[in-house]
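Note that one protein chain of the assembly has been removed; the remaining protein chains are unaltered in position.
Per-chain numbering from 1; labels A and B assigned in written order.
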Amino acid sequence: MVRGKSPPSRRESTVSWVIMGTLAAIIIGVFVRQSHYDPTLFVPSALESQAPGKIVPRSLPPLDLGQFVPQDMSVFGPLESFGPETLSDKINGKAELYLSAGFSNLQCQRFASRNDPRSWMEVFVYDMGTLHQAFAVYSTQKRDEATPLDLTPFSYRTRNALFWVHGRYYVEIIASVPSEGLMESMVAFGKNFVKKTSVDAHDIEDLALFARNHLEEGSIVFFVSNAFGFSGLKNCFTARYHVEGEELLAFLSKKEAPEEAERVVKAYHAFLLESGGTAVPLSTDLTSGALVEILDTFELIFRHGRYVAGVHEAPTRKAAEKLASMLNGHLVEAVR
Amino acid sequence: MRIVRARQISQLFFFLLFLWFCVVASVGETWWQLRGWPINWFLQLDPLVALGTVLTTRALYAGLLWALVTVVLTILLGRFFCSWACPFGTLHHFVSFLGSRKKTLAKKAARNRYHRAQSVKYVLLLFLLGAAAGELLAGFPDLLGLSPGQSWPGWVLFIVFLLVVLFLTLRKVAAKKARMAYWVAVCVAVWMLLAWSWSGHSLIGASLQTGLLDPIPLIHRSVNLVILPLVDGGTHQLAVSQRHTQGAWLIGAVFLTAVLLNLSTPRFYCRFVCPLGALFGILSRYALWRVGKNQSECSQCARCEALCEGACDPSAKIRISECVLCMNCLDTCPEDLMGYRTTPSELGEVVSPDLSRRDFVVSLLSGVAAVPVTRLGGTLGANWSPTLIRPPGALMEEDFLKRCIKCGQCMRICPTNIIHPAHFQGGLEGFWTPTLDFRVGTSGCQYNCIACGHVCPTAAIRPITVDEKQGKNDFAQAGPLRLGTAFVDRGRCLPWAMDKPCIVCQENCPVSPKAIFTREHFSPVREAPFMVKSVHGMKVTLQGSHLRPGAVATGDYFCRAITQEKNGRWKIQENTESVLVLSPDPTQKGMPEPGNNLEIQIRLKQPHVDLRRCTGCGICEHECPVSGRRAIRVTAENESRSKAHALLLS
Partner (left out) sequence: MITSSEERSMTRREFLIRSAKAGACVAAAGGLSLSLYDSKAPQRSQEKGALVTLPDFSMPARNGQMSIVTGEDRVKTVQRALKTLGGIEAFVRPGDRVLVKVNAAFAMPPILSATANPELVAEVARLCFKAGASSVAVTDNPINDPASCFTLTGIAQAARSVGAQVVIPRKSSFKPTTLQGGTLIKDWPLFYAPLEAVDKVIGIAPVKDHHRSGASMTMKNWYGLLGGRRNLFHQDIHNIIKELAMMVSPTLVILDGTWTMMTNGPTGGSLADLKQTNTMIVSTDQVAADAFGATLLGKTASDLPYIAKAQAEGVGQSDYESIKPFRDHVG
């Protein structure tokens, strides 16, 4: 070109550079994309040898349940394994309960007595990821006629079944017939399981935060989320107390920081008022507390440090306040 | 930075990106192999692929949603894709530049003047879309509840409605509009009549043929199947052995012609042929920004014409549908009269393609009609071709033809190089669609390879899992995917026809348990029976024999006395011209005796195919030592994708 062209206008330059920027973004996008791919497309599936259609998450190597079985029992069915996608294939409608508590994997297998093939048991090992989550599904399902065991801190039996939490595992053994012989084998299985399976944590320290007086033994339940139908109340323990001749439910939840605890207290308070409750003045010395009367019951909520605590659906105001001061007193002691 | 420089960088960028996607399209995890490179990105950006599959399948498959980006940008900005992103366009641009050097300004301007034949590309586009839309158009009365067999009030109401519209339109409006309304009504009536008579017609169908001329599949096909194998044939960096493409010459010739035509007319393909460009031309009709003059008078120096890529008459009434936004006119105008602005050119503009209504109808209807015409041959029915073996996971033929754009990605990715562009095995419609050839390439279809379905941009080949291919786990009931079945040609097979031992196919069968099994057969050798002269220990001396020493000592030869069959066979261990040394065998009863007529037999293992197990992977065909026309060949009978081709009841 022979002509002397004027330099490009500002607008032309800007547009040009914007386009260059777009090209750079494309190249970055392409590079990011190329590192995300499914390596199974290049090698035959590594999981081929497993049971039909069930994929075990990579969290933990599969357990060989056979190793825990006492001498007098033999394998009665194949080892089955279920992930979050397939859990309902095994337990149908109850899957939701486990999934909402952070379920990662279930392995189950049947074993039968060598002496009497009609006596068989099925072992369900739920890998819940953490001790707290295992405790959550354990405690929410706990049967009323439970007989405590000393297998682990959280274990009980009923006439035909055995339930316990061991670290991240929640284990159920269900027998086909209620028999003492079979129960012995089940307990033996449990002891082997606890002995041979190593886990990080055994006990939940937060349970000690509940005052022991008037506490109903083994009544503590843990909700991973959505306690009392309120979505803001997560990781919440509840415990049953008998105070003033009434049955009361106390709750306790640890938060990251006092500010967050304060926020949860306010949110729950607002939730109660929104749901038709009326605020009632407190007569005790709980400075951070609030009392709400709702549907003829009393709901008390307070905060100590990073803990949110309270009493749920107390029949009388007096009982609620008494239990709350007790909880608070113990909490102050325990946290110190 | 000048906008023209930005355009050149963009063109180079997309061209190199395209080449890179071609280079990395081989199975593997190193950085220059497939990994997660989005090698289909250009095909996904191509709205003709998206539109074509939407017309045929009424669904927009996954990645094809990218086309929406191109469509929206084109509606807003104009035909930017052609001279900013299209790799084929860039190639034409460059070759045209080479061809135009040392030409005078006037000559250049003359070459870039608008030509009436530029409307041909719209005709091609409509023809191809017509072929894709046939089924949709014929099925439309169904949607309205107007097809025969449904209650008649629908029909009556619809016709009354049409008449009312017609009447109202005719009453008040100008003659021109009245004519148009009349014309619309006639068209609708004709269409409905045709649709009515055609609905339920077995030959009416949707055939996706856009890929024949669509520039993105075309350049993918050409680079992947012709250029890369040629280049890599010398370097062997991408493939260990030479890659082959059946009928590469035609793909190469089309490509070369398209490229070389630029020397006579710049961007020949883009201006006259490209159906994608035509689609962009239609989409750019309401573009918010457009190139134009900001003053009607100018010195007519024709510098802009000389550099115009789209041949859109920038100095006169600019043709928006032809303008490819190369921005050369903006840059070159000595008076700075050209701009890219929201206002139309001062000299006015032509917004629509140069296509008459008659051209429109004729091209569209020819496309619709072409499909039943090609299908009259019956290739989708009784006259289906068993030599057309589709890759694993391919849809049933009718659905396959609705999706395949002949881009050749599956052929490029196939690690064993067995997927090739078909010629006329699948009829005219199946031209350049993938078919398997087990002679070319390095093996058969690999037992645990599922690469082709995962690179198919339109899911004509479904992205299957290894489990599905092998019929394991969830797919145990469905069984393995079968591409066809291997048939032994007993007239060519060595153990069947030539009395030569061979179990190569059985040994190579990858299925477990093997789909090829053998049955033992003893066949007398051609030489007449020999009389036994004497027997010493295991040595049998024959009378008048002229055996080549060692010829029957391979372990496959046996002998037996003709009159004493019950004594069984003796294995031959060693032989000279007239002496056989038999292999001691405690289970045999009596040795041949002098005076016996001794027959020498060869033990053959004749291959048979178990129909239930054979997946049609073709490894047997590839390995068969009869290297010309193989003695075991896979044909598409019993392929999983079609019940009509099944050989088994269950």
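Simple rule for what comes next: a residue touches a chain if its C-beta (ideal position, glycine included) is under 8 Å from a C-beta of that chain, and two chains touch if they have at least 3 such contacts.
This structure is a prediction, so every number in the text was calculated from the model and none was measured.
Chemist: Consider the whole complex, including the chain that is not shown, and state which of B:Ala478, B:Ala528, B:Ile562 or B:Leu647 touches that chain.
Modeler: Per the contact definition at the top, the residue touching the missing chain is B:Ala478.
Chemist: May I ask which residue of B:Thr257, B:Ser299, B:Thr342 or B:Asn448 touches the chain that does not appear here?
Modeler: B:Thr342
Chemist: Of the residues B:Gln295, B:Ser352 or B:Ser534, which one touches the chain left out of the display?
Modeler: B:Gln295
Chemist: For a quick check of understanding: of B:Asp359, B:Asp399, B:Asp610 or B:Glu637, which residue touches the chain that isn't displayed?
Modeler: B:Asp399
Chemist: Could you pull out which residues of subunit A are in touch with the chain that's been left out?
Modeler: Looking at subunit A, the ones touching the missing chain are residues 77, 88-97, 110, 120, 122, 141, 143-146, 158-161, 163, 172, 174-178.
Chemist: Touching the absent chain: which residues on subunit B qualify?
Modeler: These residues touch the chain not displayed: 50, 54, 58-62, 65, 67-68, 71-72, 75-76, 283, 286-288, 294-295, 342-344, 346, 395-396, 399, 453, 459, 462-463, 468, 477-478, 640-641, 643.
One rule holds in what follows: only the chains that are shown with their structure count from here on.
Chemist: Cα centroid separation between subunit A and subunit B, in whole Å?
Modeler: It comes to 53 Å between the two C-alpha centres.
Chemist: Sort out for me which residues of subunit A touch subunit B in the complex.
Modeler: Residues in contact with subunit B: 1, 3, 5-6, 8, 12-13, 15-17, 19-20, 23, 26-27, 30, 33-37, 39-45, 48, 52-53.
Chemist: Of all residues in subunit B, which touch subunit A in the complex?
Modeler: Answer in residue numbers: 1-3, 5-6, 9-10, 13, 17, 27-29, 31, 34-38, 41, 331-332, 334, 336, 448, 450-451, 454, 465-467, 472-474, 476.
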